[in-house]
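Up next is chain A:
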Amino acid sequence: MVAGMSHAATIHVGNASAIKEIKKGISVAKNGDTVIVQAGLYKEGNIIVDKQITLMASGQVILDGEKKFEPISVKSPFVTIKGFTIRGSGHSSMNDIAGVKIYNTKHVKIIDNILEDNFFGIYSQNSKHVEIYGNKIQAYGKAEQLIGNGIHGWKSDSLHIENNTIVGHRDGIYLEFVTHTKVLQNLSERNLRYGLHFMFSHDNSYIANTFRANGAGVAVMYTKHVHMEGNIFEENWGDAAYGLLLKDISDSQIINNQFDRNTAAIFMEGTNRVNIENNLFKGNGWGVKIQASCMDNTFNNNNFLQNTFDVATNGTMTLNYFANNYWDKYEGYDLNKDGVGDIPFRPVSLFSMMVERYPSAMLLFRSFMVTLFDRTEKLLPSLTPEGLKDDSPRMKSVKV
Partner candidate 1 sequence: MINIQHISKDFGKFKVLKDITLSLDGGECVALIGPNGSGKTTLIKSILGMVVPNAGIIQFEGQNIQHKYTYRNEIGYMPQVGQYPENMTIGQVFDMMKDIRKMPDSQLDYELYNSFDLPALLGKRMGTLSGGTRQKVSACLAFMFNPKALILDEPTAGLDPLSSEILKAKIQKEMKQNKLIIISSHVLSDLDDLVSQIIYLQDGKLIFHKSLNQLKQDTGTDKLSKAIAKVMAVPDHKI
Partner candidate 2 sequence: MNKIIRYVFVDLLRNRTIIFYTILLLILSISVFSMEDNYEKGLVSLLNIVLFVVPLVSIVFSSIYLYNSAEFINLLVSQPLKRENIWLSIFVGLAGALCLSFLIGVGIPTIIYAYSTSGLTLIGCGLLLTLIFVAIAMWTSVLIRDKAKGIGLAILLWLYFGLLFDALVLFMLFQFSDYPIENIMVGLSMFNPIDICRILILLQLDLSAMMGYTGAIFREFFGNALGMGITLVVMFLWCIIPLWLSVRHFKKKDL
């Protein structure tokens, strides 16, 4: 390969060049060569990159799939695709056609492309060491079944997904059986279903991403060792919309994230041994909804501000732990001035239990009668889970 690099050639494709077609350019290229495509509109159907080459756009190069073809299929290792505008892939219910699809290979880089109106955006199938940087991916469909995912990983390993913007797809980023992957600083917004969705994808980290106003927020399932840090989950509104839905997640870290104005910031189901620390829950309908199937999760040093309900649960057992959080609804006192309230805080209100069972009761929220109920329950807890409490609530919010 080193030998190939030293003899690398540059091939120009375009109207002004001898080679007019990209396919032709690829066919004459050797491993290690760079194919530079001049500005223009190219309708070449399915372009297959099956050599170790760099395919680069010079100016605005539009690859149009004419709603029939897959514009680029990468079937060789050591390929770089950079700077193209790729649009109008075909779509099919039989196989997943993408703007750029990577088949069973490794060391591929997809950089700074614009993908518009494709079925799937960038698709990594059974590949390793794929780097997806700085792409802008957008779709415009309305029906979920007619639209694929923005960045889709299946049975892949060591992906690096950074600095992409994904708008209007089904799921912004979808990972299934994808391991050892880093997802950094992406913006995923207004996708029809989830901003981020993964299953069976262990040992991945998600850092400093923003998931905003997606149809149903973010949902992650059946996975161990997830690391989520510094992400922003905001404006995920709707009946089944969650800032973050955790289903069968275990041994994971959720730290320093910000949950702002979601219907439910975190919804947990079958989730165990997750450490939730230093997060900000602000202006959500529900801060945390914990189903009875969750165990041994810890909530430490989080800030709960202006949420309608801080914590809700359908269970009566207390198998999760709250300590050192700041709750703006706390009305206790701190006589010994150690910054920790002297009486415990119970974040679950009677009315939130009532709303869990009878959602329509929400209509009566903040009525005098309901306030009376909640006050009475605070004085003499009888229906809310006895042990679900923060024994050391902070008097001042945590500085994050």
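Here is how the candidates were picked: all candidates are chains of the complex that A comes from, given by their letters.
Note that in this section a contact is a pair of C-beta atoms (placed from the backbone, for glycine too) under 8 Å apart; a residue touches a chain by one contact, two chains touch by 3 or more; residues count from 1.
Predicted model, so just to flag it, every value in this text is computed and none were measured.
S.K.: With reference to the defined contact criterion, which of 1 or 2 touches chain A in this complex?
M.R.: None of the others touch chain A; the one that does is 2.
S.K.: What residues on chain A touch candidate 2, complex-wise?
M.R.: 237-239, 241, 261-264, 283-286, 305-309, 328, 357-371
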